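So that we are looking at the same thing, I have put the structure below in structure tokens.
Of the protein chains in this complex, all but one are displayed in their positions.
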Amino acid sequence: MGPYFTEEEEQFRAKARAWLESSLADGRFKIALDEPDERNETEWAAAQREWDRRLFQGGYAGLAWPKEYGGRGATVIEQFIFAEEAARAGAPGGLNNMGRSLIGPAIVRHGTDEQKKRLLPKLLSGEEVWAQGFSEPNAGSDLASLTTRAELVGDEWVINGQKIWTSHGHHADWMLLLARTEKTDPPYKGISAFLVDMRSPGITVRPIRQLNGKTGFCEEFFDNVRIPKANLLGTINSGWNAAMTALGYERSVLNVGRHLVMIQFLGRLAKKAGNRIKAGEQGTLFLERLGRAYAAAWSLGCLQYTYASRWAQGAPPGPESSLMRVTWALALQECTELAVDVLGPRAQISCGPEAIDDGDWLLQYYSSRGRGISSGTLEIQRNVIAERILGLPRR
Amino acid sequence: MGPYFTEEEEQFRAKARAWLESSLADGRFKIALDEPDERNETEWAAAQREWDRRLFQGGYAGLAWPKEYGGRGATVIEQFIFAEEAARAGAPGGLNNMGRSLIGPAIVRHGTDEQKKRLLPKLLSGEEVWAQGFSEPNAGSDLASLTTRAELVGDEWVINGQKIWTSHGHHADWMLLLARTEKTDPPYKGISAFLVDMRSPGITVRPIRQLNGKTGFCEEFFDNVRIPKANLLGTINSGWNAAMTALGYERSVLNVGRHLVMIQFLGRLAKKAGNRIKAGEQGTLFLERLGRAYAAAWSLGCLQYTYASRWAQGAPPGPESSLMRVTWALALQECTELAVDVLGPRAQISCGPEAIDDGDWLLQYYSSRGRGISSGTLEIQRNVIAERILGLPRR
Amino acid sequence: MRFDLTEEQKLLEKDARNYCQGRFGRDALREFVSKPFFNKERWLEMANQGWLGAVVSEEHGGLGLGVGGIFPLLREAGKALVPLPLWESGVVASLLLGEQGDKDSGHRTLEALAEGRAIATVALFEEADIVEPTCVSLTARRDGDSFVLSGQKPIVAFGADADWLIVLARSDAGTTDLSGLTLFAVPANTPGVRATDLPMTDVTYRFAKVEFNEVPAAAGSVIGEVGNAAALLQRVIPRAQVALCAEMLGGCDKVLEMCVEYSKQRVQFGRPIGSFQAIKHRLADMYLKVSAAQGLAYAAVKEVDNGGGAGSLVKVAKAMCNDAYRFITHEGVQVHGGIAFTWEHDMHLYFKRALRYRNTLGTSSRLMYEVGLALAGGGL
Partner (left out) sequence: MRFDLTEEQKLLEKDARNYCQGRFGRDALREFVSKPFFNKERWLEMANQGWLGAVVSEEHGGLGLGVGGIFPLLREAGKALVPLPLWESGVVASLLLGEQGDKDSGHRTLEALAEGRAIATVALFEEADIVEPTCVSLTARRDGDSFVLSGQKPIVAFGADADWLIVLARSDAGTTDLSGLTLFAVPANTPGVRATDLPMTDVTYRFAKVEFNEVPAAAGSVIGEVGNAAALLQRVIPRAQVALCAEMLGGCDKVLEMCVEYSKQRVQFGRPIGSFQAIKHRLADMYLKVSAAQGLAYAAVKEVDNGGGAGSLVKVAKAMCNDAYRFITHEGVQVHGGIAFTWEHDMHLYFKRALRYRNTLGTSSRLMYEVGLALAGGGL
């Protein structure tokens, strides 16, 4: 049972922890933990980029990558440990997190030697930031129905269409873009993946103002954007595979350590709440909920241990990422809703000196509601669990 | 807003209340409120039959029926008031409740003069008890797929097949039976309704032992059962209409007053629980749940007021019965689960001197789980709400 | 038996709907959100319709229509997210002032409020979700016949716009319970009153922090009797809670409507998402909750307009409206997906209002506990 770590793993943990502690000691990355808004966008992005660089310098940028591409070839458990320690230490994700965790591995797996040589080093060093161009206004949960088109005209691909919900798209130098290259049935068979230089003429990037006033996402319009023929990733009409490679990473490794973030959150909440949580009947009622939220957070942690252990024993990552995704979203919603309930009306002050922690509790509550939507809605994830884990009939 | 009753309605209520009080005063109907088991089945049925007779003598048996069939032609609101008062007074349903509330109205609506003359008086007086033969082992939620067949051979219908989940089928003199008379697509168009004398040769009735040890339901086997040609109800292949008439009543009027039963239940629970509900943090946690259960019960009450008021203003009963059905089932489950939680391990003693109230709290908890299944599962009811009230597309 | 709007209420519903939808459509609302202000013009229009004094009883200078008499208006206002203090000025402050009895000053203020010449707001609890006198620490110090108010009310709706502030203060410093509280009607322009705009989550409303720095309050500004606030609040709070139910139900109506509409239109996997059973059942659950909440609110209206409301029904109604609005906005975001997360989409406006309402005059947890306590004490 466990979790039982080997001695080597514990040594790796100690090193990672020490590196994280010293790298974060100057406190300048605090801002990078927030969601950016119009006021602090520049400062935020600078801190994130700086973290990308530190990771690279520390040798933690390509932890999971094969050594031949500048990575460390770390084991699944080492990746797991680093993610856990990063969460515990309160490290930011970096601006190029998507690039390192999702897109890089997809290029490693599906790219040509040329592509790898040109793109991977600068991705790893943080010099070039990558975005993921998958979702469209009419292709969210149903990604396969995307309508952005790419046509081969001469020796260039001409791209037309729109992408949306791109994390930090306006900071990106490159995008891994999915576009339709053929009308097929089923639709996913006619999709190809492209490596798009975001400075290509014809691309308009527009930040989306979210309900919380933040600007973490963008939409992009592609108007006859021309990219070299060689920037196709993998073969034509095989883009779905590249996307699944990327999403597989998104749904598994990226979750690690999130339970620690929630447990830290609950600890801060218990302190902040003071008497509201300790005194009288109201306090008793809150305490039960606090216990339940803590249990929900640990549920995620134990699921992560369970699957990391299986992956480490050689099982390939599979539909279990849906389990962690649902558990995370629901636990986070439970934690943050408890927070706004416990902290009462003052937690509704958005910002400024009267607000509690400049309105951060409120923001976390907002954001949690998006976790049931992004990277596949809760409904889609439950379908996956039912069909791919429990083997229920699709129809 | 309301509920505002007219003066006449209040007078009707006063009379009904007085009649119920005096009719129940001798306490001999207490047993009829339980679910019967092998030990007390005979006694239970006798008390139920006696209540059927009292209702008839008091003029309350055919409250909703037209006067020409021996009824009172009461308004919807009067029916509502009587049901409410009956619940408040703790009156039993009577053995022929299904007959009076569901089957009688279906015969009134779809029967021939001959059928009405022969059957309705004895139904009303309680002399002949009726059962509803709808469900089959492979036709529960999907009633339309039933496979019991009726074939016209000479001037008789010959019936073969099986029914299940018939309330008190072994006490019934007659059954309103649905059988397939034609293979059609959609299947419901080939179903006919029959009036079956339960003493006909070829019928075997077997009580079902439920998970709670009780015997409220039966299954019936029909082996070449012959009934007169004239015992078809309505026209051939129109049985679905008769069934819907009956189920419409089942799902609306029969719900009335159930919130009062739950509220009485919670009141008794609060008394019985003593310090477990009053003292300490555990008490506080229980009290919040007690409040929530009370709210759930009143939700049902207010839904009943809402729709009774609309029916009284001329709106025909429709899919809103599904609302009440779901609300009832969930509220009842909430109330009874709270009860077993509050009363603790002793509530798990099934019967005997050490049990709390001879294990009744436990039984209620068991039964509540069946309320999400009988008369259409919660899933079916939610489909009805979504499709027929909110207008969402079937596919 | 009738459990429905009366004919007059149906007329009011129609008028209010036309008015609110006409005057507080999307553009007007977005204008407010980008730069919140008190819209005097709309306020006077509402006064002219007779809506602002309707709830107060005739003997107290109103139209005597009770909570039922403005329920449909508040529901429509909640539906259109009307950014005006109908509830604070037209309901709570008016009812409290109405409780003055035969005091002339109170009647004059009520008249001004009803005619839209003045607006009032309420500054009662200092942690507004906990309806407990222990959380009132603003003090009213005796100074001869008068009082001096010191302290602050951290969150007051339209606190920078109101002409009158109805302030709950501790007039007996020796108490921490019900007995030592007094209500004052304080003109906002009294020296020492300072209101500062407050950015709150509900961006379709206005809020301020109001500080009281040695604010003089004449004997005549006491509402009811000194030390008697508890009794007044006990009479008025249930009515104020039921009025909030109306606003919450209006929000629920609108969000459910939006969800049904969207799930019929939005196609994914080649089908409208409303044809998926998961979406169907979620919308069915929304409808179930709103239906129950509406029923309870109607029953609660009867209770308070018949002079009751101390019992559990009002609490149950408020709690179930809280829960319905929370559920329907949470799930409404889920049904809409990403689009609901944009500032441009209206969903978040309702989502944020729901959060405010359920923390105003009683959270569900607190109310349900109180109902359970009453039931355990045999009090129901």
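Letters A, B and C name the chains as they come in the text, with residue numbers starting at 1 for each one.
In this section, contacts are C-beta pairs under 8 Å (C-beta built on N, C-alpha and C of every residue); 3 or more make two chains touch, one makes a residue touch a chain.
Note that the structure is predicted; figures quoted are calculated from it, not measured.
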Using the whole complex, pick out the displayed chains that touch the missing one. A, B, C
Contact partner of the left-out chain, one of B:27, B:201 or B:345: B:345
Out of B:34, B:50 or B:379, which is the one that touches the chain we can't see? B:379
Hidden partner sits against chain C at residues 276-278, 281
Since one chain isn't shown, list which residues of chain A touch it in the complete complex. 1-6, 9, 77, 80-81, 263, 266-267, 270-271, 273, 277-278, 284, 286-292, 294-295, 298-303, 305-306, 308-310, 312-313, 323, 326-327, 379, 381-383, 385-387, 389-395
Write the list of chain B residues that the hidden chain touches. 135, 138, 140-142, 145, 164-165, 208-211, 213, 281-282, 285-286, 333, 340-341, 344-346, 348-352, 354-355, 362, 365-366, 369-370, 372-374, 377-379, 382
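The rule we apply is simple: only the chains that are shown with their structure count from here on.
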Per the definition of touch at the top, where is the C-beta contact count highest among chain pairs? B-C
Taking each chain's centre as the mean position of its Cα atoms, how many Å separate chain B from chain C? 42
Roughly how far is chain A from chain B, going centre to centre by Cα mean, in whole Å? 53
Among chain A residues, those touching two or more other chains are 281, 285
For chain C, jot down the residues that touch at least 2 other chains. 279, 365, 369
